[in-house]
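Just below is one structure, and these are the notes that go with it.
In this view, the complex is presented without one of its protein chains, the others remaining in place.
Chains here go by letter, A, B, C and D, matching the order in which they are written, and residues are numbered from 1 within each.
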Amino acid sequence: MKHKRKTDSPRKRATTNKKAGLPPGTLVHVGEIRTPVPAVQVMSFDTDALVEAVLPDAAAVTRWQAPHPRVWLNVHGLQDAELMRAIGQRFGLHPLVMEDILNTGQRPKIDDYGDYLYCVIRMFTWHENTRSVEADQISVIIGREFVLTFQERPTGLFEALRQRLRTPGAQLRSRGIDHLAHGVIDTLVDRYFTLVDALGSAAEAMEDEAAESPAPAVLRRINNLKHELLTVRRAAWPLREVLGTLVRTEGGIFSEATRPYLRDILDHTLHVVELLDDVRDLLGDVLNIYLSSVSNRLNQEVRVLTVLTMLFLPATLIAGIFGMNFETLPWAHATHGFWLSIGLMMTTAVLLAAILWRRERRQRT
Amino acid sequence: MKHKRKTDSPRKRATTNKKAGLPPGTLVHVGEIRTPVPAVQVMSFDTDALVEAVLPDAAAVTRWQAPHPRVWLNVHGLQDAELMRAIGQRFGLHPLVMEDILNTGQRPKIDDYGDYLYCVIRMFTWHENTRSVEADQISVIIGREFVLTFQERPTGLFEALRQRLRTPGAQLRSRGIDHLAHGVIDTLVDRYFTLVDALGSAAEAMEDEAAESPAPAVLRRINNLKHELLTVRRAAWPLREVLGTLVRTEGGIFSEATRPYLRDILDHTLHVVELLDDVRDLLGDVLNIYLSSVSNRLNQEVRVLTVLTMLFLPATLIAGIFGMNFETLPWAHATHGFWLSIGLMMTTAVLLAAILWRRERRQRT
Amino acid sequence: MKHKRKTDSPRKRATTNKKAGLPPGTLVHVGEIRTPVPAVQVMSFDTDALVEAVLPDAAAVTRWQAPHPRVWLNVHGLQDAELMRAIGQRFGLHPLVMEDILNTGQRPKIDDYGDYLYCVIRMFTWHENTRSVEADQISVIIGREFVLTFQERPTGLFEALRQRLRTPGAQLRSRGIDHLAHGVIDTLVDRYFTLVDALGSAAEAMEDEAAESPAPAVLRRINNLKHELLTVRRAAWPLREVLGTLVRTEGGIFSEATRPYLRDILDHTLHVVELLDDVRDLLGDVLNIYLSSVSNRLNQEVRVLTVLTMLFLPATLIAGIFGMNFETLPWAHATHGFWLSIGLMMTTAVLLAAILWRRERRQRT
Amino acid sequence: MKHKRKTDSPRKRATTNKKAGLPPGTLVHVGEIRTPVPAVQVMSFDTDALVEAVLPDAAAVTRWQAPHPRVWLNVHGLQDAELMRAIGQRFGLHPLVMEDILNTGQRPKIDDYGDYLYCVIRMFTWHENTRSVEADQISVIIGREFVLTFQERPTGLFEALRQRLRTPGAQLRSRGIDHLAHGVIDTLVDRYFTLVDALGSAAEAMEDEAAESPAPAVLRRINNLKHELLTVRRAAWPLREVLGTLVRTEGGIFSEATRPYLRDILDHTLHVVELLDDVRDLLGDVLNIYLSSVSNRLNQEVRVLTVLTMLFLPATLIAGIFGMNFETLPWAHATHGFWLSIGLMMTTAVLLAAILWRRERRQRT
Partner (left out) sequence: MKHKRKTDSPRKRATTNKKAGLPPGTLVHVGEIRTPVPAVQVMSFDTDALVEAVLPDAAAVTRWQAPHPRVWLNVHGLQDAELMRAIGQRFGLHPLVMEDILNTGQRPKIDDYGDYLYCVIRMFTWHENTRSVEADQISVIIGREFVLTFQERPTGLFEALRQRLRTPGAQLRSRGIDHLAHGVIDTLVDRYFTLVDALGSAAEAMEDEAAESPAPAVLRRINNLKHELLTVRRAAWPLREVLGTLVRTEGGIFSEATRPYLRDILDHTLHVVELLDDVRDLLGDVLNIYLSSVSNRLNQEVRVLTVLTMLFLPATLIAGIFGMNFETLPWAHATHGFWLSIGLMMTTAVLLAAILWRRERRQRT
């Protein structure tokens, strides 16, 4: 059974716009259902205390009272429209935001809704066996006292961050919610470095393939990898803008003290894009190597033809000469005439082979 | 009979400028007549009520009294100059706007005439059998209390929107005319996703063709598809500007509440352009595959030549050897001499074929 | 005799800078003399009346009294320095403007001299037989009460405009001189559409040539056409800036009412550049087709070689086999031995040809 | 002996940074000594009078009293540090300006030092025999009452300007020093047109070479010419900025009246860059022609092989057939059997040649 994924490239366009024709604001999860039961994990904390809870359904979300002022709510699985509506209402989110969270084919972007910021970031998982990436849309909503994260399925991405938050006396708790938001975004951007490594290794592996067996299948593999790369690049590129906006916006949700940290993530984002461009250059080189290998293969093929011709044509001529019907044919009556002629053929062949060998060696140096 | 279309690419340039030389403001429909009788559908509504009418001619347009304040007037077919003039006068449109509506080779654009906005958007229909797109120019005029849409022929595009408008209590009725205008533009932009799907499928189909039979006709088909794609891209690209202008303009026809919805369409437009770029990349790859297939074909051709030479040249040599006129020729007087020599030829051929086969298998891995 | 033209591309660089070294302001016509006697046509008009005159020489220009306030003066042929100086003095033109009018190798541009605007626009005539364009520089000077047009030779470009002006009660007369200026520029921009058609047709014609006979001469023709295209594009591109400046400048010679008409021409200009880019893309494809045809030609050449080898090499082997000097050669003593062997050769040839034919047909599908 | 030049391309990188490590402000001439004795020519003038002098050394520069307010000082040869320092002190130049004048590997630029402007412009001399350009850095300093020009060696560039200045009553004298500065820059920009002509001719000459003998040496020559071209383009490109700055700066050294003349030179600069781009396009085409010629050469090579095979293989078969050892061989006992067989061979050859000829002619059309 073919694994079906969301639309990131023309090769995966099936569900491009399931929603076309519906009025805006209709909450339908566009994407496949990836997690059996959606899970809402919530952490409420201030400098001194932290409480964790799992909210099973829409009712629980509405009922739940946060014991501490700051809240981080993380959702895995988006197919329960009731639950999503409850979360949207509780935190006062705009219908379009809810729609974008569910419609998981968004470009990375940041929208400022005054009371909160809405970020869309795409994460990728590299599958070594199919040499392809799988995309996840992560929505991050940053309010004055809450951070909401929405994922299509459990990824374990935020586990390290959660551990740091659980540590009593962590800066993450004392420094305000914008510090937590920074941590979330930093975690997401850092994942791109792992991805760049995987793509780079795959490209290098292809370099050898292209040089050794320039078959059309290899060309396809190169093209496929290029598409995966461009998909990632297209998701990484707008991150510059997202983070640039965060860095430049003054007097917003992010305090002056967090600004240098955001600038630092922005630097990482620029670095990621540069590394992706490196991999793209590398793939361009692989294509060149492929095309050049095809040509070299032809050269070798023609060389084999030349060698064959060189070895057999002169011998055939010699045989033809001694097959002429002249009365006085040299060696014709000699006892070893036949073997002399065979010897002549072999000498010629060896001589020509020697010439050929020297010429070839000179070229290969 | 060849189907004639409007100018979207150099391959369809025939009617580029039928109007050249006429003074500006002359109402002539530049484009072919596509619909037997133009039809004017008009809907007048407010929050509570909606009246529909079909206006058959210019006189009816002038006479008609709108029972409700908000009006959506849609025109199919543009060849009745009288009718067009009546509409223009009734809604106070600038002569140049009327001219642009009729002159259906416009670039997508938005012009602000103070009391109303004039948008030109191009729609495309994909014809699977000719692997080409057909263009329609849709003109949208957005006033403070009316929306006018002009199409060259009935397309059924707006039927879903009309149904939503007919539903009593629909937001589309209560939220002001700018909400309807949003619906019209949203419908048009959403059509591009369908188109991108069709183009993407066509490109993928070509990938296989290019790999399997690299004939010049395939190259032409690739080029033709690329032209169709660039035609669409050239129509989609200015939509960014059109929607960007709508999003940025403050204090205009669009209310603050509709702004996020426009921003949403803008995001879709950016996404469309990206998907089109993906298809273009894919076509670039198809071209590479084509060229590489031509080279591979040559390699195979030369290999066949090499194999032939390898199989027959040595055997010919052996035959030549036993045709030499020596007195003491081995096997000459043996009863089965002839068959021994044939056996020698065959052994040589099989041996060489085995060497060849191993070499080939090594390369193909 | 070779027809000599002005410098628009490196292939026609001869007269690039005849004036180099002279002090600025020296009136010398750089370009060839194209019209035997320069002709000055002048039209003086207001809403109700129009008077036309032809001024034969400098003295007539100085003497002539315009009976009506608005004047359109058109000059064919620029080689009479005396005449040009008289015109310059009468309308108070800056020496540099006069110099640029005569030095017909200018880039299209617009210069604002306060009292008047100076536009340079390049026109092109397509010569079907040489598949090349011929350039004309048209200078347009737009004052508050006059429009001056300077052409190197009579082109008949403005005849339609003149007819419209002669019509009593024409808007062109009543709406102010800026409306006439709009008409002049509109006429010039519209000519580009005809040119685009001609270039597009030439490019399409080459597509077939490139596919059928990929000789070096065809490559040269493709390159030449590309140069002509780039020449035109280089003249069309700055028109965007020229018209953009006209549209943006507020409170100048053009009234607020003419502004939308200028914006309309600007749209046409953008469209022209897009169409030229289409033709350029098409030429790029033609080049690809050419190169691919060269490769296909090689494939065919090698196939012929393969077929020849396939047909004759096996037969030669059979002949060799029956030429061996064995005592017991099959069929040697049979009456029809010879014809049997010939039959064997033919059977082999037919069999191999059949295999080849099937393989080829499979590839061509 | 190899001629050594300054660093303009990676092929001439030797003296890239002779000064690296020295403190800024050290006056060392980086470049080779090109003129045996530096010469300082000075012209002092006002509207009515002009005095010329040659200042042999630093002392003379310090002593010299300008009899008239306006001064043009021109220096050939920069290796006399003493002399340069004297000039710098006399006109109050910043140490960095003096350093840049001597360090002749600068990019073209303009620096505003308040009291004076410092322009660096690069001139090129085309050497037909080596098909290469030689670079000269010309420094121009424009003060309120003086113009200083520094050249590495006498070039005779400014002789025409000097003659115009010597003419009594010349505008160049009466209109202020900015008019002279304009003349200097105009002279330098005009030289580029000559250069473009030379480069264009060289590129056209290569077009024929590439088509006729596609040897690797030709490819090298194409690449070399491209490098020269890019060197020139890199020097011409920043001139746009230099002149744009001059045109835009208001209330500086250049009076309002000179502004249009500067705008005129700016137009020339834009034109030069466009012409250089034309030559670059032309070289790109030459490269295509070269590569296509290599392919065509291969096609011809294979065609020769095919023709050879076609002519000799069938004849060999016929000879083989009549060499078979059948008892009843046709024509074997006929008197003219031998000649009949030779005739058969020739007929076959002529027939095949005819087929080949027709096929070839069909392709070449």
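Quick notes on this structure:
Simple rule for what comes next: a contact is a pair of C-beta atoms (placed from the backbone, for glycine too) under 8 Å apart; a residue touches a chain by one contact, two chains touch by 3 or more.
The shown structure was predicted, so the numbers you read here are calculated from the model rather than taken from an experiment.
Looking at the complete complex, one finds that the omitted chain is in touch with A, D. Although one chain is not shown, part of subunit D still touches it, namely residues 7, 9-11, 13, 16-17, 20-21, 23-24, 94, 96, 100, 105-107, 109, 111, 213, 215-216, 219-220, 223, 226-227, 230, 234, 287, 290-291, 294-295, 297-298, 301-302, 304-305, 308-309, 312-313, 315-316, 319-320, 322-325, 329, 331-338, 341-342, 345. Residues of subunit A in contact with the chain left out of this view: 160, 164, 171-172, 182-183, 186-187, 190, 193-194, 196-197, 200-201, 203-204, 211, 260-261, 263-264, 267, 270-271, 274-275, 278-279, 281-282, 285, 288-289, 292-293, 295-296, 298-299, 302-303, 305-306, 309-310, 313-314, 316-317, 320-321, 323-330, 363-365.
By our rule, only the chains that are shown with their structure count from here on.
Chains making contact with subunit A as well as with subunit C: B.
Least step count on the touch graph, subunit A to subunit D: 3. Rotating subunit B by 70 degrees superposes its CA atoms on those of subunit C, with the angle stated to the nearest 5. Interface subunit A/subunit B: under half of the residue numbers present appear on both copies, so the contact uses mostly different residues. Each chain gets one centre point, the mean of its Cα atoms, and the points for subunit C and subunit D are 28 Å apart. Rounded to whole angstrom, the centroid-to-centroid distance between subunit B and subunit D, based on C-alpha atoms, equals 45 Å.
Looking at subunit D, residues 323 sit in touch with two or more other chains. Taken pairwise by the contact criterion, the protein chains link up end to end in a single open path, with no chain closing the loop. Across the whole structure, chains are in contact as follows: A-B, B-C, C-D.
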